[in-house]
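Report on one structure; see the data block that follows.
Of the protein chains in this complex, one is absent; all others appear in place.
For reference, chains read A, B and C in written order, and residue numbers begin at 1 within each chain.
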Amino acid sequence: MNYLTLQNQCFSGLFEDEAVAQEFGTAATLGRFLAFEIALTRALAGAGVVDQPTAASAVAQMHTFHPDLAAIARAVPFDGLPVPEFARQLKAHIGVKLAHAVHTGATSQDLIDTAMILAIKELNLLLATRLKQVIATLTELSAAQGGNALMARTRMQAALPITVAERLQTWQLPLSSHLERLQQLRPRLEKMQFGGAVGDRALPTGAGETVARQMAQTLGLHHADKAWHSMRDGVADYASWLSLVTGSLGKMGQDICLMAQQGLDEIRLSGAGSSSAMPHKQNPVQAEMLVSFARYNAVQLGGMHQALVHEQERSGAAWTLEWMILPAMVAVTVRALASADNLLKNVEQIGAPSSAP
Amino acid sequence: MNYLTLQNQCFSGLFEDEAVAQEFGTAATLGRFLAFEIALTRALAGAGVVDQPTAASAVAQMHTFHPDLAAIARAVPFDGLPVPEFARQLKAHIGVKLAHAVHTGATSQDLIDTAMILAIKELNLLLATRLKQVIATLTELSAAQGGNALMARTRMQAALPITVAERLQTWQLPLSSHLERLQQLRPRLEKMQFGGAVGDRALPTGAGETVARQMAQTLGLHHADKAWHSMRDGVADYASWLSLVTGSLGKMGQDICLMAQQGLDEIRLSGAGSSSAMPHKQNPVQAEMLVSFARYNAVQLGGMHQALVHEQERSGAAWTLEWMILPAMVAVTVRALASADNLLKNVEQIGAPSSAP
Amino acid sequence: MNYLTLQNQCFSGLFEDEAVAQEFGTAATLGRFLAFEIALTRALAGAGVVDQPTAASAVAQMHTFHPDLAAIARAVPFDGLPVPEFARQLKAHIGVKLAHAVHTGATSQDLIDTAMILAIKELNLLLATRLKQVIATLTELSAAQGGNALMARTRMQAALPITVAERLQTWQLPLSSHLERLQQLRPRLEKMQFGGAVGDRALPTGAGETVARQMAQTLGLHHADKAWHSMRDGVADYASWLSLVTGSLGKMGQDICLMAQQGLDEIRLSGAGSSSAMPHKQNPVQAEMLVSFARYNAVQLGGMHQALVHEQERSGAAWTLEWMILPAMVAVTVRALASADNLLKNVEQIGAPSSAP
Partner (left out) sequence: MNYLTLQNQCFSGLFEDEAVAQEFGTAATLGRFLAFEIALTRALAGAGVVDQPTAASAVAQMHTFHPDLAAIARAVPFDGLPVPEFARQLKAHIGVKLAHAVHTGATSQDLIDTAMILAIKELNLLLATRLKQVIATLTELSAAQGGNALMARTRMQAALPITVAERLQTWQLPLSSHLERLQQLRPRLEKMQFGGAVGDRALPTGAGETVARQMAQTLGLHHADKAWHSMRDGVADYASWLSLVTGSLGKMGQDICLMAQQGLDEIRLSGAGSSSAMPHKQNPVQAEMLVSFARYNAVQLGGMHQALVHEQERSGAAWTLEWMILPAMVAVTVRALASADNLLKNVEQIGAPSSAP
């Protein structure tokens, strides 16, 4: 995912997804930074670190804060992240008298990881919805044409006849397993990040744990027993899940490409792509792209697992690598599910209808 | 994992693990093939496909079967797998009158996948044991030295002091999560493979399902609703888990390498390696190898996910790729856990003891 | 490289590069499509497939062509590529009488691959320039401070003293090798793509070869003996080269991160990043990012090599995978070289000055 696939309009139509663009966009990120800071100030008051009137005034001020995006963008290449400048602006906006009620006990990674996880939480709802949609479409297809005959092929050779329903099951069952996996992993993934400068939640009056719990509740995330600054198994495991989803869809895409071959003619699709040189051709573009998406995510996954080697209390190198990879994997998975559903709905015929008596 | 690391005695001592070698060895595989066939014949009788006396006679004969390994080895490059020759020999041994009670309804992949999963099931017990051992050793270390002081480092820069216990927690908590993950994934992984030639469990009298269930019970595996010949999410997900384990250990290894640097001197290890040129040096070999193992598995993982694109009812290409990768990942993970435990037990001092009053 | 790193202004400043964005952008691509078509029409005339006056009229018309980008963007998800709609518009613009002089003998892949390679050719000049710049900066640094003393470290342990020049050489020599490699691979990479629908350059009067040669000359590319539609070793090899470059810079970045540790204090940098929680900290952000870039490209490389399995005369799946990966690798490499040079220029002191007499 890059300049060509996201910003070049000759190609972006194949890859873009509006929901993902929005969740990982500037406005969403800055909005979540502010939500984090507001939740923090309230939690600091709840834990007695800041007195309530001060917190209330600070929160009121924060609601009128509009970050100077240009200044943030200028600072990023220097600081390596947007938070130092964001926090500086926010404190300046709040005023020196209230500034101690803001960002206290927090570090850049707390904001960035929390914002990332909030985006992922939203997208997980979308992913689950789309997964269920593909499962439903497969169920419908099986109800309609599952009784058709199909030559099973093993090692790319014709083997023995099966029903279409058998093949469809191999496309569908893994998707149901993926829903189960998502449910199991979400509590390990969608966790509040709050640890402060070195991850030990050091706040006066032993308030760190209380603040972390309250923020998690406010922001709708799970509480983490310890800040996961350097424990990245949650996101790496999630990346594996994304690749499992695209991998299963890639198997379906590959099968459909093979079924669409002239000579096999086991599937008929509407809405296939055209060719600039051969007007007679109908290309199974979406089926092919499911294969591309599967192989892409399988490759990226290795990078998320390299990033598990996250040294000491915070690794700039490993963390940056996550930024470069994880949002692309999410985007590809969301898109793959949409393509898969569309592709299945374009199946006009699959297998050979049994001859009527 | 290759000729150099497994068979060259100048290097193999760094990589080999006897338990893994045995589980993936010739004898274990052939033993499991035979156990599969015996369980199948019994299940065929249980399902009424074969009559009981015939099955009993066949089973009795099978107990005296000793495969001609040389003939199997000769057939493998031609057939691409050992089962056709194994089954041929077995049937010849049983005799033509009983042969129909043997291998009926089964295919090569049923035997090979089941044998692989039985090996993995054994090794999962070992992996869980070793994980718990590392967790226990970390608990002991924290009890003994967790109160020591350590300079937290973020982005490889000195930040603020923490206790050693804080750092140790970041090594330990992910391991506990991995135990939870293993428990959740085992029912999706340790599944009986039984589908027959094209995966549809086609047996006379609709006996396929009954046979599959009974074999699962006999062999101590979970029942699969459908043969997972071409649904490889179970093994790909398992590979992710293996890489999560080594990734977490790699983070620990990297931290220890950094702590052992002269100038930081945050850890003192016994039993470190020597140098041919600099006798004064003590190299943290095992800590480094945890990093190597983490990066190795992170790389391999991509291959297991490429293999999710498993076309039609059986992909020779994708399946072979699994054979080339998964056993190596298991071996590395088993070894990494042993190394990690050993390394932690060699920690003489970690962090700086608080000065007593 | 994704929505977060390219389009979110909280992060994009760390990753973006204007030159790369432009070369892989919509305008450049459409401009190169048109340049391809003009060169083709001229070459068709040169080879006698189209008569000269027709070609001249068609070329004149083409110079006034402005594609309807919105219509192209709408067609892309359907066709899988922008060329069918582009060619349709172009022919409509030229008019039915001249249309036969346009796009004849060409296929979508001819245009897209040629446009991609023209972008890469431009960026290779930039890459070579930046490589030479980093080499020059290292030479200057060695001249200025190469005599300083440095403790060599092997297996992360202090070994014996060396000069700074020794370490700098290990950063510099591979870059010179990369220049040599680039020179050797360019003729295999920067090749005209012209093969027509099925890659056999089938044109009346055996003109295919002539047209291909003339187009290569016009567009400043090397001639390919055969269309490389399905022979992707040129681009896969180039991806390897990109990863070699970032890998060598990553080694330098890792070394600088290690040198910048308090306790080692072997380098002093100006312009390092700030922290939102610890104002006293100076983070070696650019050095860390060189490590991220190296690991990112090392991961991506695997995808470009997966795409070598490019079935038959054109693989939509493998080709799309290239689009998703290669431009990102180029962008990261261009950016890494700029960061490396900047980082080296920010070195205030490296190693320990020898005490003057």
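Everything below uses one rule, namely that a residue touches a chain if its C-beta (ideal position, glycine included) is under 8 Å from a C-beta of that chain, and two chains touch if they have at least 3 such contacts.
Predicted, not measured: the structure shown is a model, and the values here were computed from it.
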Option from C:Thr26, C:Thr41, C:Gln306 or C:Ser339 whose C-beta touches the chain left out: C:Gln306
Options B:Val20, B:Ile117, B:Leu175 or B:Leu221, residue touching the unrepresented chain: B:Val20
Chain not shown: contacting residue from C:Glu23, C:Asp255 or C:Glu322: C:Asp255
Listed residues B:Leu131, B:Ala207 or B:Cys257, member touching the removed chain: B:Cys257
Positions on chain C contacted by the hidden chain, ascending: 80, 152-156, 159-160, 162-163, 166-167, 169-170, 173-174, 177-178, 180-181, 184, 188, 197-200, 202, 225-226, 229-234, 236-237, 240, 243-244, 247-248, 250-251, 254-255, 258, 291, 294-295, 297-299, 301-303, 305-306, 308-316
In chain B, positions touching the absent partner: 1-15, 20-21, 24-26, 29-30, 69, 72-74, 76-84, 86-87, 103, 106-108, 111, 196-197, 253-254, 257, 271, 273-278, 283-285, 288-289, 291-292, 295-296, 299-300, 302-303, 306-307, 315-318, 320-321, 323-325, 327-328, 331
Interface with the unshown chain - residue positions in chain A: 151, 153-160, 257-258, 260-265, 273, 275, 278, 281-285, 288, 299, 302, 306
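The rule is simple: only the chains that are shown with their structure count from here on.
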Remotest chain, chain B as reference, centres from CA atoms: C
Interface residue identity across copies chain A, chain B - same or different by half: same
Chain closest to the middle, measuring from C-alpha centroids that were averaged per chain: A
Two or more partner chains touched - positions in chain C: 257, 273, 275, 278, 283-285, 288, 299, 302, 306
